[in-house]
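With one protein chain withheld, the remaining protein chains of the complex are depicted in position.
Moving on, here comes chain A:
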């Protein structure tokens, strides 16, 4: 799995992740408060300018944004069908700006920086005794570590179907995949505890 982070040294790369996320939150509120079309148009152009500062090639950007842009366009077209053209244009500009800003932050913030930020945000919850903030980083690491393994398991179960001349079906694929995967939970948990990764209590 490749992350969507892009190496670079632009202004956005150098800003602290906390500031970037706060600015994004502020921008999303502003985008939904503003309802005048010219103003939204200016905001969309600014967002596009900010995204262009990353220096991604057009093809690369299209690859990244296509699925979300497609949903936005479909919904805007549906709005045009059931509502006014002004409303459809508002939806299109608003969501496209927000998408560009969010994508720009994703491209300029590494996974480690995000995890640090989320762990910091979870500290108040830790003080309340609801969770351990460091568990977030640990479990994200676990998930990323086990995706290739689960995928491999899926492929071998599918191949086992073919080898026996059976047609792979959702049910006969999912059930062995779930049971085989979850059965390893005890071993992994024991390994984590043996290494004291969650702190000794």
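We take it that a residue touches a chain if its C-beta (ideal position, glycine included) is under 8 Å from a C-beta of that chain, and two chains touch if they have at least 3 such contacts; residues count from 1.
The criterion applied here is as follows: contacts and distances are computed from a predicted model.
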item	value
UniProt protein name of the chain not shown, from "RNA polymerase subunit sigma-70", "Biotin transporter", "ATP synthase subunit b" or "Putative HMP/thiamine import ATP-binding protein YkoD"	"Biotin transporter"
Of A:111, A:133 or A:160, the residue in touch with the unshown chain	A:111
Residue among A:15, A:34, A:53 or A:75 touching the omitted chain	A:75
Listed residues A:34, A:99 or A:133, member touching the removed chain	A:99
Chain A residues that touch the omitted chain in the full complex	1-5, 24, 28, 64-65, 67-68, 71-72, 75, 78-79, 82-83, 87, 90-91, 94-95, 98-103, 105-107, 109-111, 114-115, 118, 131, 135-136, 138-140, 142-144, 146-147, 149-151, 154, 170-171, 174-175, 177-179, 181-186, 188-189, 192-193, 198
